[in-house]
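Have a look at this one before I ask anything.
Apart from one protein chain that is not included, each protein chain of the complex appears where it belongs.
Entry: subunit A
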């Protein structure tokens, strides 16, 4: 099998490498839709089919959850999908196996949409951070979101490895993050910044409140160098529109997990979900 390396190993400072996420934001800066699903849910081998369904439906980025026993930043919907994925036998090894051929598949449509892996640090540590980054590059993962790996620890211990393999580390900001820290995160981030819409775990917020709008406007006014996607509480057309008015796009997670659970993983069903969000 011929693997076309899309990512070059950077030779100078970070931020200069080409990467599907960076290319995406270079050509599109409005109404980007990033959809999250948990690998191995609802069935162990659904991963690539869901990925393909999302790509065909025109999603801009896909975030694949690496299931974990103790997902502390996640609400009930994503917790349960994590638990079911683990019961199904999902693991990082299996996920990399599933993704191995997706970028070069000759039988189906190859996957070209940027892929992020989202999960918690412990399974990554057990896999080995360098092995993890190497496999990400090998299978064509472009970025990683690890909410319980704080920025300072990332910079101290892992940033050089991520950079070596061209894997972007996406950081979160919240309404409580100070301007000073947002500037630091902006300076140290590549790809995009994940704006958590309110002080919350995933799936626990519905709708966009006035304090949320004020926070969106405050961040908008900071003129950050990185694009921003808003996540948490984005579950329909109205909230997606509202997020897009204040950032470059939005991330939908729990609502899609519920949709997969209720309506299955067929391309038509995934298409229908994406259409309701974009409308």
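Here are some notes:
The rule we apply is simple: contacts are C-beta pairs under 8 Å (C-beta built on N, C-alpha and C of every residue); 3 or more make two chains touch, one makes a residue touch a chain; residues count from 1.
In this text, contacts and distances are computed from a predicted model.
Its UniProt record calls the unshown chain "Tryptophan synthase beta chain", which is the correct pick from "Tryptophan synthase beta chain", "Carbon monoxide dehydrogenase large chain", "Phosphoesterase" or "Spermidine/putrescine transport system permease protein". Summary of contacts with the chain left out: across A:88, A:104 or A:204, the touching residue is A:204. Summary of contacts with the chain left out: across A:99, A:172, A:208 or A:274, the touching residue is A:172. Touching the chain that is not shown, out of A:76, A:179, A:217 or A:238: A:76 (per the contact rule at the top). From the set A:68, A:192, A:240 or A:273, the residue in touch with the chain omitted from the display is A:68, counting the whole complex. Within subunit A, the residues in touch with the undisplayed chain are 68-73, 75-76, 79, 83, 86, 91-93, 120-127, 147-150, 152-153, 171-174, 176-178, 181, 196, 199-201, 204.
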